[in-house]
Every structure is written in C-alpha cells, then in structure tokens.
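Other chains of the complex are left out, but the ones given are in their true place.
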Amino acid sequence: MAAKSRYPTGVHPLLVEETARRRRIEARFVDTFEKASFSEVILPIIDYVEPYAPLVDSAAAKQSYRFIDREGDLVAIRADFTPMLARALSPTLDAGTLPLRLFYRGDVIRVEASRLGTNRELFQIGAEIVGDDSIDADVAMLHLAAELGRTDESEPAVVYNDVSIATSLIAQSDAVREALAAKRMTAGVPAALRTIVAKLISGEATIDDVAPFAPEAAARLCAIGDALASDSLFSLHLDDIDGSAGYYTGLRFRVYAGRARAKVAQGGRYDTLYERFGQRAAAIGFTFTLDDLD
Amino acid sequence: MRIAIPKGRLQDRALGVFAGAGYNVPTDNDLKTRKLVFERDGIEWIFVKDGDVPVYVEHGAADAGIAGLDQILEHECTAYQPVEFPFGRCRMMLIAAPDAPPLTKVATKYPRITRQFLESRGIRAEIVPLNGSVELAAVLNLTSHVVDLVETGETVRVHHLELQDVIAEISPRLIVGKNFYRTEQKLVRDMITRIEEAMNVAR
C-alpha cells in the first residue's frame, strides 16, 4: 500500500511497471490495427464544447472537465473519441480518399463519480472505418473487435444488435423505451406493439418478428448473421437495447472478455455523425477501454 | 449465480418468491446461524441490508436480487428490473410538520431522491440526511419537512403530520445485472419465467 500523492479525479501517473504494461497493450492493439491496414490519427486532449453540443446530453457533458478559456469559450477535456474524430476529419474528407481505416488511442478523463462512486482513469484505443456503409465493413469490425477481445485464458463474447429496431418502436410510442430499458412490459405500451415488445423482453424475438418494424435492420442483421454464422463468439441479442441510441444509427455491439465477462469494448454504426460536421460519410467504429485500476 | 436477498422488511417475501419458483432457498434454521452466505444447488444466496442489494448487483458482486424501487432509485442502479412484485408496496412522500413554514430544510434517508425531487420543483432547500426515525425530525423541529416511505401512515397520524406530496410509488423488483443478463441469457430468462409463472399461480 505504497503511499502516493493525491491527483485530480481521473488522472494519476504511471510509473515504470504500469507504463510498461500500458505500452505492451498499446503495442498489441497497434500491431493488429496496422496489420488490418488502419492508420493512426492523434486527437487533441481538449476541444471546444459547442461543436458537440447537439450530440452530448447535459448529464454526459457534466462528466467531463470543462472550463472557460482565455477567449471566453467553453472548453472540455477529452471524454469521448468518436465525435472528435468526426470533427477532425470532416474538413479534409473527400469521396476520392474514402473509405478510410483509422485508429486512435489516448486517455479520456471523466470528472464525475458515476452513480455508485466509481471513478477511474481510462485509456481508450479504438478504430473506425469511414465512408463504407457495407455489411462487409460491419462484419470486418465485428471480427476485429473479437480478435482484440481475445485473451490468453479466455474467448470473448460479442453481443450485437441494431439500434434502429428500438428507435423505430420507440418512435411509435415512448412507453416502449421504458419497457425495453426495464425489461418489463408496462401498461403504457400500445396494443399494436405489445406482442413484439413482449417477445423482445422475453428474448424470444426473432429477426422475422422485428422485420415488419425495421425491415432494413432485419435484412442487415440476417446478412451479418450469415457472415458470422460459423463463429460461436458472436450472438445476436435483439433485446439488448439502450433507452437512447446516442449517435448510433444501426449495428451496435459490445465485447465481453475474461472470466468476469467484463465489458471491454463497445461500438457500432453512426452513419449520420459526420454530417453534423459538414461531410456526409457512413462510419462504423469501436472503442476498447482499459481501466488502469484493474 | 449469486442472488442477493434483502434482510428485514422484505426478507420473507423475497425468499418466498424464489421458493415458489422452485428454488431451494435457505431455511429458517439456516438463517438462525450467523452465516450470511448459503450455497444451494449451485446458487449462492447472500443476505444483505435492503439498501445494499442494488450495490451488490451494480458492482457484479451479486448477479441478481430483490430490491425496493426506493433503493434502486437512491443508488441510481442501472440493473434491469424484469419483475415487479405485488407485495410490499408503499409511497415515497413529502411530509410536513403541523403548520410548517415553506420548505427550506428537509430530513430524509433518501438524499439523492430528495434532491432530484426538490430540483424538479425548483425548490431551494437544505437536505439533512438521517439514518432512521425520519418522521421524528419533523416532530422535534429538526426540520419542517421530511421525505420518507409511507406504508400504513400510522406514524404520520400519531404526530399529526401532513402528507404534502407523493414523490414516487414504490414496489419491490427483481433486479438483474446488465452484464450478467447479456452474457447469461439462458439462466436469466429461465429464472424470470419461473418467477412470473409462480406469481401468476399465486394470483
């Protein structure tokens, strides 16, 4: 229990051993990314808040360090890479150069203790394919994420889904959001949706069940399923649905690893994110989060 | 699979739920011992303070459990709540001392819920966190108002307190950790189905 000096919430120095460990992990990821011909970009540790305002709800905004700079602008310390990447790339994107395969790494710093007092420094490393809305891209990223989630002692589990299913149902009745979030049917859910919602909650729902409500998503999930079929690491959980999809527009997946089945990565498709920064471009990506306290 | 049972108020009903669903739960004799963990047919049953069930499930130290919505909200627990139980219902209420002035100081066992309630109403007030006998705070003029669970309303009547506002309808729920739910679907779904069927029978 070596005494260390106190540091601001969300940061601490890494001494020799910790650094060596961190660099080993980085090396493994970088190597895998480069083999898959992804190129690295470096994103700034701070950026203005305003360009991301429409993307970040105020709760999330308050999880990052924010301050007023000398020009009087509101600035935040990096807490999420994906939108930063979109903002950084947009000005220079052009159809000719797409698709791009990029990766990034670095610390994200969260100031706010989460609900239950957790408060940890996080190192993130992620990858993204910009300008390719194909199912092949989806499958490629799922495989890449699975490969990176593999550890010596255990295989990862990759759970995937398509947020547009929930989005389309919630669009018809907001009561669906609560039901799916709690995994429990509620009175508010309209008759027309009770069957499908019940099936989603009970986990019996099949792609055919959701097809009428989200045909495109269903089609894509079929195709993805076929492509992954052989592989037991991947499982489709149609009910694995967040209340709010954030900037995700389609495929959504999470990687669980180790014996503890801890969530180590998450990602998905955000085909409208780049538009917000002035360039239309489909994109799919994922981010691994390394917790230095583990 | 490790299941957390809340000690006290809900304990018997909670055990009843699982027993009814055919689980081999610890017996009263078991519970007479000082032990707090019991293994039965590969399931670990742990007994913790009712307020701690959401903490164990949120941190993955328990895979599932039974907790009141009051504790789930107070801990902003993100676990799924697949089953809501018909028993042990009550209300989270704002209670005032007789002839209380406008609310500027409120005592409660639920500071987080209380703060959210006050902010939603745009009320500036000081929250005084207490560990128990919350109504007493209004009786003894520690604060003019209190926020607490009201079941029978007995205490409120005895001390002529005034029920000013319903903050939330509270009921016990089965909670299941998100990661466990996602990675152990079979186990989870089987448990939920058995519990729901048992409840329907009971009706």
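Here are a few things to note about the model shown:
All chains are identified by letter, namely A and B, in their written order; residue positions are counted from 1 within each chain.
In the analysis below, a contact is a pair of C-beta atoms (placed from the backbone, for glycine too) under 8 Å apart; a residue touches a chain by one contact, two chains touch by 3 or more.
Everything numeric here is computed off the predicted structure, so don't read it as measured data.
Per the structure file, chain copy numbers for the whole complex are A x4, B x4.
In this text, only the chains that are shown with their structure count from here on.
Centroids built from CA atoms put chain B at 32 Å from chain A. Considering their complex, residues 115-116, 157, 159, 182-184, 201-203, 237, 240, 254, 256, 260-263 of chain A touch chain B. Looking at the complex, you find that chain B touches chain A at residues 55, 58-60, 75-78, 80-84, 176, 179-185, 189, 192-193.
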